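The complex appears here without one of its protein chains, the remainder shown in place.
So that you can tell them apart, the chains are marked A, B and C in the order they are listed, and the count of residues begins at 1 in each.
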Amino acid sequence: MILFILCFILFVIGLYGVIMQRNLIKIIIGFAIMEYSVILFLILIGYIDAATVPIISESFESGPFVDPLPQAMILTAIVIGLATKALLLSVAIRLYKKYGSFDIREMKNLRG
Amino acid sequence: MIDFQMLIIMPIVIGVVLFLLPDNLKIIKGVISLLISAYTAYLSVMVFSLPHQFIATLGSINWLYIPGFEKFMDLKVDGLSKLIVLFIGIFGFLYSLYSLSYNRRRAPNSEPNHIPGNYHTYYLITLGASFGVALTDNLLLFVFLWGLLGLTLYKLIKGHNEESSAAAKKTLVLIGASDSVLILGIGLLYICSHTFKISDIHLGTTTTLSTVAFLSLLIACMTKAGAFPFHTWIPDYTKDAPASISAYLPASLDKLLGIYFLARMCMSTFILSGWVTLLLLIIGALTIITSVLMALVQHNYKRLLGYCAVSQVGYMITGLALGTPLGIAGGLFHMVNHAIYKGGLFLTAGSVEKHTGKEELGELGGLCKYMPVTFAAALVFALSISGIPPLNGFYSKWMIYTGIIEFGSGKGIANQLWMIWLTLAMLGSSLTLASFVKLISGIYLGRKNEQIGTVKEVGFPMFFPQIFLAMLCIAFGIFAARWVIPEFFEFTGIGSWKSLPGLWNAPSVSIMILISIIVGFIIYWMGTLKTSRRSDSFVGGEKLQQELSFSSLEFYKTIGTMKFFNYFYDKANKKWFDVYHLGKECVLGLSSALSVCHTGILSTYVVWVVLGVATIMVLLII
Amino acid sequence: MNSLIPLYVVIPLGTAFLTIILGRWFKAISKILTIPALLFLTGLTFYLISQSPQTIVYRVGGFADLLDIPLAIFLVADGFTNILLLIISVVGLLVALYSLDYTKRFSAEEKFYALLNLMIAGMYGVVLAGDIFNLYVFLEIASIASYVLVAFNIEKQQLEATFKYQILGGVSSLLILAAIGFIYWTTGTLNLADIARQLPDANAFQIFVSVLLISGFGLKAAMVPFHSWLPDAHSSAPSPISAMLSGVLIKAIGIYVIIRLFFNIIQINPQIALTVTILGTLSMIIGVFLAIGQWDFKRLLAYHSISQMGYVILGIGMGMLILANGGKESIANLAITGGLFHMLNHSIFKALLFLNAGSVEYITGTRSLQKLGGLSNKMQITSGSSFAASMAISGIPPFNGFFSKIMIIFAAIQAGYYWLALLAVIVSIVTLASFTKVHKYAFYGDLPSKYENVKESPFSMALAMSLMALLCLIMSLMIVPSVRAIFLQPAVDALMQTTNYSSIVLGK
Partner (left out) sequence: MELYLIIMLALMILGSIYSLHAKDLLSAVVSYGIVGFALVISFLLLQAPDLAIVQVVVEIITLIIMIAVITNTTHETESKKLGLGAIFYSVSVLLFVTVALLFMSRFAFVLNSFGQHVTRMADNYVGSVAETGSANIITGIIFHFRAYDTLGEATVLFTAVIGVICILRHEELKAPDAVKIDVIQTMPKGMTLVVKNICQFLAPVIFLFGAYVAIHGHLSPGGGFTGGVIMASAFIFQILAGGSVLDKLRKEKWRLELSESVAIFSFLLLAVLGLLIASALVFFANFLPTGNIGELVSGGIIPIGNVIIGIEVCAAISSIFVALLIYKDEELG
């Protein structure tokens, strides 16, 4: 259970970063950390004691395997995460050009 | 047997067809609209001859038949709705005729007229929807058509400048709000009675639910008819809308329908309890007094007429609130009379406006020579609205006064206070007289203002409706006692006129009316006192008319400087008594408070999410 | 017929890919492909709806279930899905039509259409998904496409809006992913129907997952207090995109999933139902009060989206509450019908309003209401269609919004939630007030001298707006029982028979 709690703490740190940081890049980092914690959480779920890598092989006895489904899901999630981060970074670099800084506090034209 | 469903269907369908025609066929559209309204007027006369309690359904028209929908399409003709249908038909035709000429381009030197686009479409849809409102026996169809009326009302005023678009906005907001409240009321009514059939509902206003339902419906009626405190759209609307539309909707149809529905509620749908009666009487009295006080100080004649239109609603509500046969009959009779003379007044105002291009009393004067017919009609209407015998306004007011006195003999708080209602009603009548002396003298008497160019009498299409309505006023007045009022009782099924013989000859009421007329002149004279002295020193031995024309201008200042009134006028100018304005202030205040919270900072937003999740968790953990 | 279901995803995706491949050589390819593709899908949707209401279950890859446990990813199209398919197709088609002229001023036009198609494909994928992870993936497609489209013109405000939108959208995606993890933890399955069977009865765990899902999808649906991204994103985006976001996206990836999950998958639960209803009510009120104070045309509309979605959620949440508390089914039916009807209506009139705002902005170059005025004579189609949409959203007859509004209010009254009915009425009044404000400042009043020579917007924009205004009227017909039976009733039935979903989908 401690693993899950640590995972949750990692999530909270990421969240805290997103909330408290003023710098766009650091907000993105905080967001990425949140994402890591969720990814890790799913893999932790799928782990089974004394199970092997889910690859069928003739050389050694196959199974029991760890749950392959979360791994398949996470493979997708990692790619999605990469896509999101790339997009965020490209927006950040554009924002830097427009505002001359990475400070999110200055970006409040849209309010009210 | 006639297809009186066509009353509803045909104007709406033709209206939509006209919408599809190109806009530059204005005259053709006008003629089509006139023909349709003539046909519906004919149909409405036919409906008038139908037997009582006639039931039909809209769904009986083939192409409109929708399976499973018939029950929402019930129509029912009874005495009350017949009466309303007849007058809607007449007004629809007259005003359509009037519009033909009124909508044409004016004299080149005057301002462009502000006739909204697709005028005839909305005119006809209004007509059909009004017939529908009067005839339907299903609350859902009722609310649908009722809402449609609000929509056309909005589209029939052209927001050509800041002021008129503000008026349009205010109108739609108030009417739309009352429609929403109406929906709430109908929902509550359904809970109480488990039916949408109007004629099947008979509820006491004893439980909270039914009282709230009644109040919701009441608000809808009051807004539509224009009673205090929901009346504020009417003066704004009448000031900026075309005169034909002011006559058509706020002065005639909206009054007819609003009071019609109120009458239906008071007569059959609800059994009023003492408190509700008291509430209605207070509303009635307040409406009479506040609006007529406002009317006194207006210098735009269309606005003045708007305020007077509101004031008269007070009489109708008072009459209906009494709950006695005499009171209800008086209220309904007053409704009809009012629709006639107030519609007529707007028509005459429209004629004046079309030919002079002026809307301020101070810029006009002495038109009686140039527009004699209009002047004569206006005079009849003005005398009628002020309750001068033997015109129709006198008789309906008289019935209401008698009703109040009769009502006073009953037990209950509202009954005990009958003196107050009577006094206020009579005071209102006096003030109405005062304001109309001002109107007539301001426009028609006195010396002609040089700024106005040549003025001609209006053409036949405008001239005929005015005369016709004036004749109606006179006819209703002359034949009131012998024929109109007894028929009225018969028709609406309130009771028998002959059962109340003792009241007709009550001399006390006649004396009261006389007193109120005298008081009215005194008030007007008091108002002119100061200024005539000043104008004396200015013009010397000129004619009396000139003093009058001057004093009508200065009237506002005189009344306005009286200490007691001064306070209220001041507040009224700041819109303290305007429900719309108050609501607007509240909503905008709340809005800006919420808006401040949206700081535009991402961190805050994320914190909201976090707090939101936490709050939901806390709520669910318990 | 079943095999036509994948086309919903294949066709927009194929269009998007082809657009990028060929776009460099054939400039017009994006337009030539997009309109017929969406037209075809619209036709297909009507065909699906016209068939007798039955649930179509499509197993991607054709793998049969093993030991009663699904193996393939399911695509499920039942009555409720059909409604969403209808919304996406029709609004998508009309917005694409509108864009034909609107995007002429854009650079990288073909990418705009590619992204639009991707977003549409993502939304189709979400509403068709019968598998929670597949739903997540397609949700991401739709979201990421929308992130980009919001900032398509790379203006300062757009970038700012998209950054906030992305961070909050990302947080919501993570919440959803975590919820999927939790669900997988206990049930060991991803198939929605299977989850419905496996998920334990109401307990703390189920509620926790519900909280994650409510907040995750609530963020996508912009329910208060998760709404803060919406006004920024929807007002900054190019107008056709605002129309798609407000008209379709928040419904397809937000409201739809919430309704589907809490009716059919997670056992109906009074606490959750109450929470959803409260959130709906809050959104309804706060949204409208924020809206009325706005001076930015599109921002005002954006806040109304929050409010109107609150209306939808209110109707459906009440239905859920009544069902969960064992109240009268007929009232629940009315409430859900009202909610779904309003959702359908909102997609049309809100999309139309955004298109109107876009048209005004296209012609005058501003969307500040204070700088506009008197356009009703100059831009008759825009002002007329905007009038229809405004009256529809304010619930004035004979437009469609009136009927759905009346249904929701009546349902609230009949169920005994008088206060909710009162709030709904107040919201409808304030809505009306704010749209009369729009009309007063944008279309009525004095025409500023610099707009003396403006003309109506180009043909395709005007056509799309007129069609939508017509739809605002025509959709009123859905109140007619026979029409309702075709369009709305299957959806309501699918929701009302809460537990039937899994048995129908799994075939027993």
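Keep in mind that, in the parts below, contacts are C-beta pairs under 8 Å (C-beta built on N, C-alpha and C of every residue); 3 or more make two chains touch, one makes a residue touch a chain.
Computed from a prediction, not measured in an experiment: that's the story for all the values here.
A.B. asks: Among the chains in view, which touch the chain not shown?
C.D. replies: A, B, C
A.B. asks: Determine and list the chain A residues touching the chain excluded from the picture.
C.D. replies: 1-10, 12-17, 19-23, 25-26, 29-30, 32-33, 36, 39-40, 43-49, 51-58, 63, 65-69, 71-72, 74-76, 78-87, 89-94, 96-97, 101-103, 105
A.B. asks: Just checking the interface: what residues of chain B touch the absent partner chain?
C.D. replies: 603-604, 607, 610-611, 613-614, 617-618, 621
A.B. asks: Which chain C residues touch the hidden chain?
C.D. replies: On the side of chain C, residues 2-3, 6, 9-10, 13-14, 16-18, 20-21, 24, 58-63, 66-67, 69-73, 105, 107-108, 111, 114-115, 118, 121-122, 125, 133-134, 137-138, 140-141, 144-145, 147-148, 151-152, 154, 159, 185-191, 194, 198, 200, 203-205, 208, 211 touch the unshown chain.
The rule is short, and it goes like this: only the chains that are shown with their structure count from here on.
A.B. asks: Counting C-beta pairs in contact, which comes out ahead: A-B or B-C?
C.D. replies: Most C-beta pairs in contact, of the two: B-C.
A.B. asks: Would you kindly tell me how far, in whole Å, the mean C-alpha position of chain C lies from that of chain A?
C.D. replies: 28
A.B. asks: Taking each chain's centre as its mean C-alpha position, how far apart are chain B and chain C in Å?
C.D. replies: It comes to 42 Å between the two C-alpha centres.
A.B. asks: Rounded to the nearest whole Å, what is the centre-to-centre distance of chain A and chain B, using the mean of the C-alpha atoms as each centre?
C.D. replies: Going by mean C-alpha positions, chain A sits 66 Å from chain B.
A.B. asks: Out of chain B, which residues touch more than one other chain, so two or more?
C.D. replies: 595, 598, 600, 602, 606
A.B. asks: Can you tell me which residues of chain A touch two or more of the remaining chains?
C.D. replies: 15, 18, 27, 104, 107-110, 112
A.B. asks: So in the complex, which bits of chain A are touching chain B?
C.D. replies: Spelled out, the residues of chain A in touch with chain B are 15, 18-20, 27, 104-105, 107-112.
A.B. asks: Within the complex, which stretch of chain A touches chain C?
C.D. replies: For chain A paired with chain C, touching residues are 15, 18, 24, 27, 31, 34-35, 38, 41-42, 45, 69-70, 73, 76-77, 80, 83-84, 87-88, 91-92, 94-95, 98-99, 104, 107-110, 112.
A.B. asks: So in the complex, the part of chain B that touches chain A is made up of which residues?
C.D. replies: 595-596, 598-603, 606-607, 610
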